[in-house]
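Heads up: the structure comes next, in C-alpha cells.
Every protein chain of the complex appears in place save one, which is left out.
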Amino acid sequence: MKLRRAALRPFVFGVVGLLLLLALAYVTTRSGPLAPVRVTVTTVAIGSIEPALFGIGTVEARRAYVIGPVVAGRVRRVLVDVGDGVHRGDLLAEMEPVDLDERVGASASAHERGRSAIAVAEAQLRDAQSRQSLTTTEARRAADLGRGGVASQSSVDIALQAQAASEAQVAVAEASLTAARRDLARLGADRGAALQQRANIRLLAPADGIVSSRDAEPGSTVVAGQAVVKLLDPSSLWVNLRLDQNRSAGLGVGLPAHIVRRADPQQVLVGTVVRVEPISDSVTEERLCKVAFEVAPPGLSAAEMVEVSLTLPAISGVLTIPNASVRFRGAQPGVLRLADGALAFVPLTLGVEGRDGQVQVRNGLSAGDTIVVYSERDVSEGTRYRVVPSLAGGRQ
Amino acid sequence: MSGGIRLEGLSKRYGNGETAVQALVDVNMSVDPGEVVGLVGPSGSGKSTLLKCLGAIIEPTGGRMTLGGTTIYDDGWRIDDLRALRRDRIGFIFQAPYLIPFLDATDNVALLPMLAGLGNGQARARARELLQALDVAHRASALPSELSGVEQQRVSIARALANRPPVILADEPTAPLDSVRGLAVMRILHEMARQYETAIVVVTHDEKIIPTFKRIYSIRDGRTIEHVAAELTQA
Partner (left out) sequence: MISLAGRDILHSAGRFALTGLGLGLLIGVTFTMAGVYRGMIDDAEVLLENSGADLWVVQQDTLGPYAEPSSIHDDVYRDVLGVPGVAQATNVTYLTMQTQSRGRDVRAMVVGFVPGGPGEPLYLIAGRRLVRSHYEAVADVSAGFTLGERIQIRRHEYEVVGLTRRMVSSGGDPMVFVPLKDAQEAQFLKDNDAIVNERVRTATNPSLNRPGVPGVLDALTASQASNHTVNAVLVRVASGRSIEAVATDIQRWQHLEVFTRAQMEEILVAKLIATASRQIGMFLVILTVVSAAIVAFIIYTMTLGKIREIAVLKLIGTRNSTIAGMIVQQALGLGVIGFAVGKIAATLWGPWFPRYVLLLPGDAARGFVIVMVVCVLASTLAIRSALAVDPATAIGG
C-alpha cells in the first residue's frame, strides 16, 4: 500500500498541531509565574561546627621610638638611614650645638673664677685669723698689764676692742669663704647643666632596633619633640586586629590565629591572641586585640595589612543547618520545614556559626527534619513548590 | 411541459438611454428534460449574455424564463434568491474543469449537496455514485492535481450533476479535447441527461460534435433560431 501524501498530510499536520498545543501548555504551566517554585531541601543532622573569627589587622611595632631633640634646634648631622640596624646607645644624629659650646666654656671659666674666689676668701680668712690671734694675744697681754697696773685702762680697752674687731673680721672672712664655696657649687651646677645640654644634642638610640624613618635632614630646624629619626624593634612586630563587634563572641587571650599577609597570600602564618584591648572603637563598632606572630616572617613591615582568622574551639554533637537555609520573619530567624508536603516557618534559636556556613541550632528543630535550603524565589507557607536536586546553573 | 428550459421572448438590455446596448432582443428556447441541445453563435452575438441569463447569473430585462418547471423571471419580476437557484437547480460545466484544488474528487462533487444542506455521509455517498456512473470511482480520493484532464472533466461533470439539477449548462466542454475524446464527452452528457432527466444546453464552437445534437439553437444579433437535426446534416 502506497501511502499517499494527501492522506498522510492531515495526519502529520494533526500531530504537529498537537505537539504545538502540548508545548504551549508546557510553557504556560512550567515556567513563568504560574510554575511551581523550585527548591532544594536537606535533612537536619548532628554535626560539628568550627567557628572562627575573622578580621583585618595592621602590623604594628609594639616598641617604637621617636628620637628627637628636647629643645628646638637645627640638625647638624644624621648618621643612620632607614633600615639600618642600631644598638642601644648608638649615636643616631646630632643637633647643632649653636652657642652651647660657648656656654660650656663660659661656665667652666666661671667655675674656675669661683675657685679663685674661694682661694681669695681663704686667704682673707687666714689673714683675719692671724690678726685675731695677734689681737687676742695682745688683749690678753693688755689685760695682764692692766691687771698689773702697767697699762692704762684705755690701752686695755683698745686691745680688747682690737681683739673683738679681729674676731669679727674672722667671722666675716668665714662667711665670705662659705659664700665663695656655695657660689662655686652653684657654678658647678651651672656647668653641669651646660654640659647636660651639650650632651642632649647627641641623639642616641634608646634600644636595639632598626631605623624606620628618617624625618629630618641636616640643616633642617626642628622643634622640641619633633622626630628626627624613628626606630622600631622588629622583634616586637605584632598585629593590631579589628573584629566586628557583632562577630566577636568568644574573643579571648590565647586563641590560635592564622595570619595571611597581603604581601604573601599563599603562606599562612601562625600566631596567638596576646591581648584584648579594654577599649573598643565605637565609631567603627569594632573590638581590638593584639595578635603576636609565633615566628615573625622575614620581610615583615609595619603598617602592612594582614587578614587574621582566630580559631575558636570546635563544638560537636549539635544540630547543624546550612546558613543558606536561614530565613527571617521580621527580626526572627528560622527555617521553612517541610512536613507532610507542606511548608511551615519554624522560628529558631541559633548558636555559633562555623567558617563553612554551618550554623548551630539551639532549639526549634530535631534531627531528621527536612528543611528548605535554596529556592528560586522567596517562599512562604502557601507557595507551590517543587523539590529539585540543585538550582545553580541556567539563567534566571 | 413541466421541467426543462423555457425561454419566451427573453431580452436583455445593458445600460439606459442612448448608450444602451441590446444584447438579447428576442430569445425563444425550449429544452425538454433529458434533452441535450447545442447553442452556437459567433462572438458578440449575445451568446454569453444568453448563457448568463440561463445560468441565473444576470437578470433579463424582458420576457419570461422557466427552469425546471419554476418560473424564475417574468417581465420584470424575478425570483428572490438567484444564488440558491444556481446551487439547487442549475449545474455548470466549464471550459476547464475548475475543480477546487484542495478538495479531493469525492469532496469536489459532494460540496454542492453539502452546501444544499445534505449530511456529509449522504453527500459523499451520492458523490461516489456519480463518480461511479462516470467511470472515475477508482480515483475518488485523488486531488485534482493528480487527475488526468479527462478524469478531471468527468469529475466536473459529476459535480454539475451532484444536486440533481433539472438544468445543466455546459460552456465549450469539448474545446480542449480531440475528436475522440470530445465525442466521448458528448456521449456521457447524453447518457447523463437521459439517466437523470436533465435538460442540458451545450454552448459550443466545435464542429465535430454538431452531429451529436438533435436540435441546435443558433443566436445572432440577439435572436435565436432553432434548427433541427435534419437541417444540420444537410448543412
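For reference, chains read A and B in written order, and residue numbers begin at 1 within each chain.
Here is the rule we use: contacts are C-beta pairs under 8 Å (C-beta built on N, C-alpha and C of every residue); 3 or more make two chains touch, one makes a residue touch a chain.
Just so you know, these numbers come straight off a predicted model, no measurement behind them.
Novice: Determine which one of B:V31, B:L51 or B:A142 touches the chain that has been left out.
Specialist: Touches the omitted chain: B:L51.
Novice: Name, in rising order, the residues on chain B that touch the hidden chain in the full complex.
Specialist: So the residues of chain B touching the unseen chain are 43, 47-48, 51-52, 55, 57-58, 83-88, 90, 92, 94-95, 98, 100-103, 107, 110-112, 114-115, 120, 143, 159, 171-172.
Novice: For chain A, which residues reach the chain that was dropped from this view?
Specialist: The missing chain touches chain A at positions 9-10, 12-13, 16, 20-21, 23-24, 27-28, 31-34, 52, 54-56, 222-223, 225-227, 243-244, 246-247, 283-284, 307, 322-324, 326-328, 330-331, 333, 353-357, 373-379, 390-392, 394-396.
The rule is short, and it goes like this: only the chains that are shown with their structure count from here on.
Novice: Taking each chain's centre as its mean C-alpha position, how far apart are chain A and chain B in Å?
Specialist: 117
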